[in-house]
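Below is one structure, written out as structure tokens, with a few remarks after it.
Apart from one protein chain that is not included, each protein chain of the complex appears where it belongs.
Up next is subunit A:
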């Protein structure tokens, strides 16, 4: 559950899909070792990667590691033996990669890391494509600052799983975003474990503890699923989510756009499933022009509000396997 949260967030999918049109990678064979399919986001990342590869004429060799590092190492060794042109890896854990990545380096096969970093020498991989989780939280905080203006605003926070990196970073980012605005105060913060059910239960508790919710101005959830649960709790308490209590969250999954279209959510920050697009671009420049890309490619943390055609976004995303 917490796994998919360790991912990064980024650029507008539609924009990337349309700009990355040059097909200079056509005919190249690229191996992709995916973690597994533990979450909807992961499934979306897999389907977007396949679509990006097909669009560029890449022959993508896909390997599902079922959340096991040994499977990923086996897959990478398999790719090396097949003599692929490049390897994409979404690493399941951060340690233990030195040996197999050295083998890839000796075979002169560039490796690109997707959405998670590793603890290994930086010369063992070409680049890593990931989002900035702190920035995700900051974008959400800045949206709230802009939206409430000078009015006093008590915010309740639904944290991710205690101790997980997205929970820590998204909390820190949000606090940075609202820093210096004394009218916005974080009054309550509890973990909803990134799930709908816990998000709903925690929000119910907050609503009771804050005088039936009348003193709550906004709820900030570390992911959209908890926000969807909170929206139901707000409705059960006889209040209107989206107007009585503002709802801002992170991820941009289809269901939050459905809520936004119904006027029940106010903003979400996208964690793009398109990590492969920038990775293919970097490989294209490297394999065809010899340009060494930046070591860390950070994807965009795009803010979506009801002004961004939520119904259309919902329709566009629901087929991606979220």
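Rule of thumb we're sticking to: a contact is a pair of C-beta atoms (placed from the backbone, for glycine too) under 8 Å apart; a residue touches a chain by one contact, two chains touch by 3 or more; residues count from 1.
Keep this in mind: contacts and distances are computed from a predicted model.
Of the names listed as "RagB/SusD family nutrient uptake outer membrane protein", "histidine kinase", "Peptidoglycan D,D-transpeptidase MrdA" or "Sugar ABC transporter permease", the one that matches the UniProt record for the absent chain is "Sugar ABC transporter permease". Of the listed residues A:54, A:70 or A:236, the one in contact with the hidden chain in the full complex is A:236. Within the complete assembly, A:191 is the residue of A:191, A:249 or A:301 that touches the hidden chain. The hidden chain makes contact, of the residues A:68, A:146, A:208 or A:240, with A:208.
The missing chain lies against subunit A, touching residues 1, 37-40, 43, 159, 162, 188-191, 193, 195-197, 200-202, 204-206, 208-209, 211, 225, 228-229, 232, 236-238, 255, 258, 321-322.
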